[in-house]
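Scroll down for the structure; my scribbles are underneath it.
All protein chains but one are shown at their positions in the complex.
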Amino acid sequence: MIDTKVDLPGLQLKNPVMPASGCFGFGREFAQFYDLSHLGAIMIKAATATKRFGNATPRVAETASGMLNAIGLQNPGVDAIIGEELAFLEPYQTPIVANVAGSTMEDYQEVAAKLGNSTVSALELNISCPNVKEGGVQFGVDPELAYTVTKLVKEASAKPVYVKLSPNVADIVTMAKAAEEAGADGLSMINTLTGMRIDPSTRKPIIANQTGGLSGPAIKPVAIRMIHQVYQAVDLPIIGMGGIETTDDIIEYLLAGASAVAVGSANFKNPYICKELIDQLPDALSAHQFSSVKEVIGGAHYQTTST
Amino acid sequence: MIDTKVDLPGLQLKNPVMPASGCFGFGREFAQFYDLSHLGAIMIKAATATKRFGNATPRVAETASGMLNAIGLQNPGVDAIIGEELAFLEPYQTPIVANVAGSTMEDYQEVAAKLGNSTVSALELNISCPNVKEGGVQFGVDPELAYTVTKLVKEASAKPVYVKLSPNVADIVTMAKAAEEAGADGLSMINTLTGMRIDPSTRKPIIANQTGGLSGPAIKPVAIRMIHQVYQAVDLPIIGMGGIETTDDIIEYLLAGASAVAVGSANFKNPYICKELIDQLPDALSAHQFSSVKEVIGGAHYQTTST
Amino acid sequence: MQREWMTIVAHQSIASQTYLLELQGSLPQFVETPGQFVHIQVSDDFFLRRPVSIADVDSDKGTVTLLYKVMGKGTDALTRKKIGDKLDVLGPSGTGFPIDKLTTNKALLIGGGIGVPPLYYLAKNLKSKGMEVTSILGFRSSEDVFFTEKFQALGDVHVATNDGSMGTRGFVTDVIPQVDGYDTYFSCGPTVMLKGVKEQLKGVPGYISIEERMGCGVGACFACVVECADEEDAKGYRKICSDGPVFRPEEVVL
Partner (left out) sequence: MQREWMTIVAHQSIASQTYLLELQGSLPQFVETPGQFVHIQVSDDFFLRRPVSIADVDSDKGTVTLLYKVMGKGTDALTRKKIGDKLDVLGPSGTGFPIDKLTTNKALLIGGGIGVPPLYYLAKNLKSKGMEVTSILGFRSSEDVFFTEKFQALGDVHVATNDGSMGTRGFVTDVIPQVDGYDTYFSCGPTVMLKGVKEQLKGVPGYISIEERMGCGVGACFACVVECADEEDAKGYRKICSDGPVFRPEEVVL
């Protein structure tokens, strides 16, 4: 029997697989495909202080082994999420991770405080949003802003906080350390790489917002590299994501140093993907001579024998 | 008749297509496939002050729509390159761009000075190498280091200098401006994104050097976004690269703001690719209602009508 | 909605760059209304699925018919699939024309180009409910025209082509004034066409089917939203992939 359990701050996971934020809505649509209780956890779509409509359409574009999105954090606002969406999710036997977003420090605090009194098991702090007060620079690319917003969110709520790092930085370790110093309980990495596609026929960016976030297998090597770097430098557990489509991808993330993984845009290709990966994981672990998920975590760091 | 000519500092290009540095050696191997005189230009492999053996193998790994490489700047040293490789290339009717690399400011200066007295038409300054003196931080992620090394190279040689930007930064515009202020004649973008792959069977990174540079279509959206940003902010011509495989890719780069393009790892898939793209480009431009390459450059910026 | 590897039982060119694809499986038995679509994974080479309307359903054979035009790489790759091949299909998706709630006597169907396909299954449904159907079908040129004879079997048909190579020269909106007696209209086509139709038929009850680039196709990602015309609307938006693609013209901002 392969042990797939993982214990993380606030998250007792029966398996290490969860859908990534923004790629699973609030679970409703996927509940028609399988029982959500199978999931290790669910990372729900970003919540902001008030309802947001998001960007103009088109909001997505296809790329080689990936896609761009610029949804613009569309969501019904934190109150509606707590009132309607969390209520819907409550019966399922799986922990919920709420994704916290905002444009100002106050936004983040307000959302975190409200979710702090909700049924969610942990918060995922999405710091890839532009900080309006600092002229649009992202919280996620400035270690001081990242430190401050993490600290404020930790103060605003008693829930464990996973800071979701942006890959659009020169030095991911500095960002991870800033989060750690501010009291983060874990890291979630990575968010999307900023990209663009231009349509040769219309001569314009395909996405109305011009730029969008790149996700999918295309970014997996960048995510693996960053997790591998951060695992060596900080002591926080990492939830890894970026292009996961197979159990081998999951094992690659765990070996790099992730303690659990999230599956994002692959849900669009195959709505059953999370369930399928969870079902296949024990056999995949056995095939690689592992007897538990815990045993795999960080394995690329202490292996010294060569084959 | 479609006009494919582009005039850039030091480079009178009969067409905007050239092989990217490190993906075409010094041209010898590809000369068996087609006449190199067809090429707009040739960006030869990095030159360092002295011969370098490079990294341990494996040096490459396949990824989704791309590959990682960690060659480690293997090259015979600038003197041998000038003596043997440039001599071989001399008979071809195409400008040569020499890629300049080093670990210290002095290295860069020495290589640039020697190439300054050679037959090359321009220098491409590869600032993605770690600066040994500054503890391994890359010249390419620190605007001050980038400024200094560009200025020194400009002083060391009279050849036009294209600074090759690394995408591993939070703010590409600051890097581009640093190069512009230091006197760069153009920009070359982008170099590879740092990535890693781990083999679930061996439990180790596939590449001996652990991390490698990600190239191929996977990174194209990142390159297009960065070129689009930089085109608006600086006045330098841009040679664009990253995942180019089709004439539509070339048009996308030109629309984003590149004045010419380089084709890198696609040469490995299809050694005839540069020649084929050059042959197909006029028809592709016509199909999109363009009558010259110049007309396409930056087109995504001044188009305001929607379709 | 389900994911199914459906078998290709027919695949042929029916007009310039336009193909008919017939897929067999259990999916057809779940189709609720005309106007619904399927979401096709053309091959592993593509990261996103392609939405294509259901143009017909044959419950006996257990097939859906799709009509698609080559617009880019995905639809181009689709043309190379052969009879007997399996195709990864998600569906039936979306909310179609509410045929059970209609009190229509005479329906006017207005389709443009690749907006024509869902109207065929709609026409069949309306007809079988005893309603009268008149169709205005617009294409670029005569070589793009398809399915007119099939529509003719269900009612009057008017064809318009941009270059006048068949039927009326011009747009579907040029033909609308020639038709009368209808009490409800149903339209699908490019956004500019839908805008024109909506404008011209203001006051007439109608339904339009609209397009947008999709991520999930199941209502989870918010890629395909359209703004509500009513600024007081509680949500302020509709998802084309799940609330639509069919809407009342007055419901959404085109």
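Order of writing sets the chain letters: A, B and C. Residues in each chain are counted from 1.
Definition applied: a contact is a pair of C-beta atoms (placed from the backbone, for glycine too) under 8 Å apart; a residue touches a chain by one contact, two chains touch by 3 or more.
If you're wondering where the values come from, they're calculated on a predicted model, not measured in any experiment.
Asker: Need the list of shown chains touched by the one chain that isn't shown.
Answerer: B, C
Asker: Consider the whole complex, including the chain that is not shown, and state which of B:P16, B:G40, B:G66 or B:G102 touches that chain.
Answerer: The missing chain is touched by B:G66.
Asker: In the whole complex, not just what's shown, which of B:G40, B:P160 or B:G216 touches the removed chain?
Answerer: Among B:G40, B:P160 or B:G216, only B:G216 touches the chain that is not shown.
Asker: Give me the subunit B residues in contact with the hidden chain, please.
Answerer: The missing chain touches subunit B at positions 22-25, 28-30, 32-33, 45, 51, 53-54, 57-63, 65-67, 69, 71, 74, 76, 206, 216, 265, 267-272.
Asker: Over the whole complex, note the residues of subunit C touching the chain we left out.
Answerer: Subunit C touches the chain not shown through residues 44-45.
We take it that only the chains that are shown with their structure count from here on.
Asker: Taking the mean of the CA coordinates per chain, how far is subunit A from subunit B in Å?
Answerer: Computed value for the inter-centroid distance: 33 Å.
Asker: Centroid of subunit B to centroid of subunit C, CA atoms only: how many Å?
Answerer: 46
Asker: Hey, how far is the Cα centre of subunit A from the one of subunit C, in Å?
Answerer: 36
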